[in-house]
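Below you'll find the structure, written out as structure tokens, and then a few comments.
With one protein chain removed, the remaining protein chains of the complex are shown where they sit.
Chain IDs A, B and C follow the sequence of writing; residue 1 opens each chain.
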């Protein structure tokens, strides 16, 4: 069968789910409807929406980072591999669930359960992404022209979300309240992990250190 | 006309409808908005959403399985065939309707009518998918390099959803209440049907046994 | 510039808008939430949703028919033509507006204004589609291997929605109430117009009769 076209279609479907979930986030930011011309009343209403704006930005960037990682991974694959189907589908399920988790967290920014629930959703996404990367980066599934250190960088990079989500989960449990902002550091953590994986592979080319 | 491009576009449009319907499911899971910091109140609210979560997972996996079947079918087609247009469009209509049927079922998990309605929607999707497969797998529409036993496996596989939905419909009618969980077995049933179809085609290569 | 890729992207964007608008229709079918196990109460609630179901089906099939026409048109084009951009964008704007017009019509199935508003929205879509077809089917923009009678069939086919919407508008004005069902005949009317255009082009090959 034409595995190239199959891979294209799996990417297209995944892209669509990522794009829809990321755009649906805005629906949960409820528009205030005031019967006034008073500037202060509007500013107060917008300030009250602060946690919703924060949740929108946080989840947009997290889903965006997940999409970028997906984009990188599928960019090095040789061809379609049916074993990718289920980990990918389950990852997409958690992505599609993100608008709910985001709105729950934004509904009460200092309560413990919503924040733990949000971090747990991120952790689920991170672990499914890790599984997808493990399945996809098996020998023989990556294009021959991809240098081994890049493969190792990808492998290490997939530890980013599980790490960040675990920290967020523990923090939310012990000190709930508005402290998910550090998730904005995910891109930096991703780069650090990738650099680490790349360096280790270059240092030990024969037996690449996999996480 | 360039039938390859036409086929690509039909796939792209179908992918988009599948992806949007599967992602819109989350909109019907209503976010609880509590004015409390009490953990127990949040846990109770989330437990109350149990049927909605179950409905989300069930419909996500069912639509996902329908998309995977669509993906498999269009992966073996030779070229664009205008006769596929209507069965495909009607199948997409039922897929697009799934968020409503899911939310209705989740709104009252032990009432009979919502569960029967949900199963009937699945049955409609299953029968339209069966029709699409019958039209698409006619001789001359499949690429020459696809072995006949794989075509027969696809044919048999398309019996999965009609079978599962009929059982769900009868069960919902006679014993309503939270028993759609067995729909999670759909992937296993699909594999069993595919294996059966493959084996029958290999045993009787001259006159392949079609369902 | 690489006009092939530009054309692909215009198609992809249009497909996405069609697919999203067609799938968003279901959001306006409001899920009844009853606190009962009584079958009759559920059946009454579903019967009450009759006009919403009808509106969903009607608009799904109308947007579907518009997409199919778009698909046919772009299947015969030679390459990207910037003049297509605005008629296409305005057509997409009316398509994206369809969920509102549909919900308004379904909100009160026997009132005159909602039905007239719905028909007028369809008429706007029909006229923009006609404009798009006029611009796209100009000499030199169609692939050389497309027979002239097929081009004429496409031209005539684009009269379908303006015709049907005008009839719907007049009927809604004079006899409001549940009589948009005849829009389900749009596919038949499209075939009749296409056959007429094809026959006229074959009869007068030198000076093809354009509508």
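Going forward, a contact is a pair of C-beta atoms (placed from the backbone, for glycine too) under 8 Å apart; a residue touches a chain by one contact, two chains touch by 3 or more.
Everything quoted here is computed from the prediction, not taken from an experiment.
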Exercise. Taking the whole complex into account, name the chains on display that the unshown chain touches.
Key: A, C
Quiz item: Of the residues in chain C, which ones touch the absent chain?
Solution: 1-2, 5-6, 9-10, 12-13, 16-17, 20-21, 24, 27-28, 85, 89, 92-93, 96-97, 99-100, 103-104, 107-108, 110-114, 117
Exercise. Tell me where the left-out chain touches chain A, residue by residue.
Key: 11-12, 15-16, 18-20, 22-27, 29, 31-37, 39, 42-43, 46, 56-57, 60-61, 64, 67-68, 71, 74-76, 143, 145-146
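We adopt the following convention: only the chains that are shown with their structure count from here on.
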Self-check item: Same vs different contact residues, chain A with chain B, by half of numbers used
Solution: different
Quiz item: How many angstrom lie between the CA centroids of chain A and chain B, rounded to a whole number?
Solution: 26
Quiz prompt | Residues within chain B bordering two or more other chains | solution = 12, 16, 20, 24, 27
